[in-house]
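Sharing a structure here in structure tokens format.
Missing here: one protein chain of the complex. Every other protein chain is in place.
Chain nomenclature is as follows: A, B and C, assigned in order of appearance, with residue numbering initiated at 1 for each chain independently.
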Amino acid sequence: MDFTLVDLDDEHRALQQEIRTFLASIFTPDVFAEEHETGSGYNKKVYEELGARGWLYPEKPVEEGGAGFDLIAQRIMDLELFRQDARVMMMRGTSSLPLKAMRKYMPAEVADPILKDAVEGRVLVCLGYSEPDGGSDIANAKVRAVQDGDMWTINGSKMWTTGAHVSNYTFLVTRTDPDAPKHKGITMFLVPLDAPGVTIQAIRTFSGERTNIVYYEDVVIHDKYRVGGINDGWNVLHGPLDEEHSIGLDMSGGLTDLSIGAGFCRVLGKAINEVAEWAHKTSAPDGSSLTDDVQVRERLGAAMVEYEAGLCTPGPMGRVKASDALVKQAAALVDLMGPVGLLPLHTEGAFGEADTEYAHRFAQGTATYGGTVEVFRTIIANHVLGLPKPNYPGAKVFLAGKKK
Amino acid sequence: MDFTLVDLDDEHRALQQEIRTFLASIFTPDVFAEEHETGSGYNKKVYEELGARGWLYPEKPVEEGGAGFDLIAQRIMDLELFRQDARVMMMRGTSSLPLKAMRKYMPAEVADPILKDAVEGRVLVCLGYSEPDGGSDIANAKVRAVQDGDMWTINGSKMWTTGAHVSNYTFLVTRTDPDAPKHKGITMFLVPLDAPGVTIQAIRTFSGERTNIVYYEDVVIHDKYRVGGINDGWNVLHGPLDEEHSIGLDMSGGLTDLSIGAGFCRVLGKAINEVAEWAHKTSAPDGSSLTDDVQVRERLGAAMVEYEAGLCTPGPMGRVKASDALVKQAAALVDLMGPVGLLPLHTEGAFGEADTEYAHRFAQGTATYGGTVEVFRTIIANHVLGLPKPNYPGAKVFLAGKKK
Amino acid sequence: MDLLELRRQDYTLEEDQQLLLTAFGEFFREQCPTSLVRASEPLGFNQDLWNRLVEMGGTSMGLPESAGGDGAGMVELELVAEEFGRSIAPVPYIEHTVTSRALATAGTSSVLEGALDGSHILALASFPVRAGSPQLVPAGAIANSVLALVGDDLVLFTVDNPPAHVVNQGSTPLSWWDFDAITDQVVIASGSQAKAIYARAHDERMVLMAAALVGMTESALAILVEFSKTRETMGVPIATLQGVAFPMTDVAIGIAGARNIARKAAWYLDHAPDERPELAAIAMVYASQTATHGTQVSAHLQGGLGFTIEADASLYFLRSKGWGSLAGDPQAKLLAIGDHVLNTVK
Partner (left out) sequence: MDLLELRRQDYTLEEDQQLLLTAFGEFFREQCPTSLVRASEPLGFNQDLWNRLVEMGGTSMGLPESAGGDGAGMVELELVAEEFGRSIAPVPYIEHTVTSRALATAGTSSVLEGALDGSHILALASFPVRAGSPQLVPAGAIANSVLALVGDDLVLFTVDNPPAHVVNQGSTPLSWWDFDAITDQVVIASGSQAKAIYARAHDERMVLMAAALVGMTESALAILVEFSKTRETMGVPIATLQGVAFPMTDVAIGIAGARNIARKAAWYLDHAPDERPELAAIAMVYASQTATHGTQVSAHLQGGLGFTIEADASLYFLRSKGWGSLAGDPQAKLLAIGDHVLNTVK
């Protein structure tokens, strides 16, 4: 076990300084203003500036357009990005999944130029997984792709295609054999979003994020955009999906988060810090200091316990725990602040950055992103506790079923 | 709406005085000592004394051995019994269910003498419903009853037959047609527990109550003990079971509890009162008074909110709410009292009657008695929210299914 | 507490109460669809709906006949508040009602005429006034007068133009009131009478807000129930999964209890205000817990959809705190409840 502060050598210390200075120079006020306005989780300038230095995916080797960062350097970068507020970096994470599949399953002459642009920040790839009535049941995809010689014609619509409006391609789950068992009739494509017949419609969440419905009407693309074999989409998906769902055992010497829930905990941590600051700067109706208020101290303590629990719970279990903790504690902290806790950023009298008010809205999404907490509870029940699977009509193609 | 204190007329006031005095005379220390020792929920002297006055089932008309109490008089009796600690009255409630079925489905010449003895406190009837692997799934009964002329031979075993060791009869669910659909092959019997082949084995709960496993080995009884038609047991059961599950709409002008959960709330109420007394009589480690301790005041307040919620939630919903409230709040109150909260009645330094320590153990049973909270949640989901029923292999014979 | 009280607990509504409930239920359902709620954001006030509510008697019913009102009690006002909350109506029903009742109790007739016809909107300050610290006042952005406690005096502050609206999570007409700067101040009561009227107004606000949260949560649950019957996963309606059905059941359980407590608390305020002084706070605390949990469950179990502003679930979720917080921190109210328990065993 090791929880020591990392003792940086001169090289890493210099890099940390360089990263900090550079990020401060590119994360200008207009970047935050734009993100606050659009909720796109993306900023052209930031991505291209980072990409130009190989810092968009710095863990990749230099020959792939990265910076060959070791684990310490990667951690430095992650923390410095968080210092700047990582919201605009969201699409980087989204793109990273299909990039791996493209490298593995597409012919190099098709994939390489796209990968180069993506790593350099000029191209984004979004995920065309869910459908309007599909829930987390990806293998239930109904979007049809029909082959005609070298070309495919795509029809249907996808829900929750976050970043479609700023992306160049979507990593699309299509149904190519309606007669085969659900998960054996799926093919993956990399669909250029500027193709005729593609319509993108905005959906806004109440945390201010933007996502999209994407309609595909007789969209014709070349077979070269196929990712992996025909009807082999389920296996192609495993790569990215497993990555999304099986973050668990630590091989990094404690330099990576225990789960994707750590990101949720940081949002809770900011709210906790804000409420603590608020308690210092605010006096009770009777004029006394809130830092002496037993109920203030108690609830900050309770929130801290849940923060720590979310941070220290590993893998899929941490993803569920952190979401539950954020949902419950953000609500409790809003209660504690009272009406001021209802005032969002940039409103008269809002406290600080209004991190608590934001956390309360943001929390709800964390229970759904990349699979609901119920999906993950099912995965934990089957794969951690080893409980028998319920025999639902569609259970076999359920996400939780794939690890059989 | 009406929440007024009942303004008793002279007659009721006199009755209240009479009941209070009489109960005080029969609930002698040895009654409590015996109950504490046996956990039988029964006391021979108390039952016979009450029965002799028609006060065991005072709501029944005089000609049936009751006292023809009106609703106010019944409420007076219930509250005065609670004042004495109603634990020993538990078997009265248990017996009351089969008595109704006997009157309705048995020939008078068989039923009447038994009913007379029961109402007068000389005979108890317990419930032979559950089986070792049966859960709440009564229609799954495996205990066999085979007819041979006027006689039936019974084989098998029943679990959770509370009061079997003090009862004269058990109201038994038997399987008489193994080939028919589960709930169409059931017959009810009133089995004399002194019949050869009946063996009663004690089970103790950690709340100090006693229940039993009852084994039936070639137990031969006369057909006159059959309650209702052959293979018609499911309908016979509805009477008592519906009563057990559908306490809801108030026809009593607010003189009856909103749900059986009210009884659980009284146990919580006693614990709350005890902790409040304890706070008055105890000083904190630093010598200050616990009544000034914000966390003491806060938790008493939180427990009071849950107590009120359990009391005010009607019907099956109240049964679930009250159990949840008791389970969670009893645990919280034990935490509050610290080690003293772990000391049971009659131990050195235990506080008062150790109501809190008892509540923590008793609470667990309330989540199971007469159908688990999960069974009731299912009933509420289907019958209050109108949600579709899951299609389980055995769902049709599930308790929750009976109200189709 | 006395566990042996021989007291009725009869929740049955009188016929006229049932009619009132039905009438206002229809009124809000017809006059206030969620499209109107959305159209009234972010201010959270719709003048036209307010005028119709005045016509319905929504502003006069709660005032004594002596003050030109209809003399309805808290029970009736609570029933209306349930329907008001069910439609999350963008009108200051609660603030205006409790404040005008407080003025009537104090015998202040000056602004009551305008209060009766809805032209003069009244609001209640949540905390005693402290020099140099402005307050966020519920309905303050549309209120002509705000009632506040200043030392031992109950003071009515009146302005020509209410302070600018502050956008907030619940889309209610919040605004900052700097009482020091307001010249039109009228003392309407002093000493113990002032404190009593102020405390009563807060109790009434808690009970009506509890009722509104109950109605709001019922709406949130209703849309989830419909969604769960039609939405399928793994080939079955999600309503058949206990992981979905049980949380919905727990919300329904919370609603049933919270409604009864709110109604019971209203009855006590009408008939026996000194016998259960903590009941209004209990109603508020439990309704707040029920709404926090219920609207969250409703939004979450509708999946990504429930997280979008297009979904009505978002309207209820954002108001569970956006309305609930306006009646004060629930946790803080536990102390007074606990003190009551401690007093009853003394």
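Going forward, contacts are C-beta pairs under 8 Å (C-beta built on N, C-alpha and C of every residue); 3 or more make two chains touch, one makes a residue touch a chain.
Remember, it's a predicted structure, so these values are computed and weren't measured experimentally.
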Absent-chain contact - pick from B:1, B:67, B:236 or B:336: B:336
Touch criterion as defined above, residue of A:66, A:197, A:314 or A:344 at the omitted chain: A:314
Candidate in contact with the missing chain, chosen from A:29, A:178, A:196 or A:388: A:388
Contact set of subunit C toward the excluded chain (per top definition): 241-244, 246
Footprint left on subunit A by the chain that the document does not show: 1-6, 8, 72, 75-76, 79, 82-83, 250, 253-255, 258, 266, 269-270, 272-273, 276-277, 279-280, 291, 294, 296-305, 308-314, 317-318, 320-321, 374, 377-378, 380-381, 384-391
Contact footprint on subunit B, counting only the chain that is left out: 130, 133, 135-137, 159-160, 203-207, 211, 283, 285, 287, 295, 299, 327, 331-332, 334-336, 338-344, 347-349, 357, 360-361, 364-365, 367-368, 372, 374, 377, 392-395, 397-398
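Note that only the chains that are shown with their structure count from here on.
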Between subunit A and subunit B, centroid-to-centroid distance (C-alpha), Å: 52
Gap in Å, rounded to a whole number, between the CA centres of subunit C and subunit B: 39
Whole-Å separation of chain centres (CA-atom averages), subunit A against subunit C: 38
Residue list for subunit A, restricted to those that touch at least two other chains: 295
Contacts with 2+ other chains: residues of subunit C: 236, 331, 335
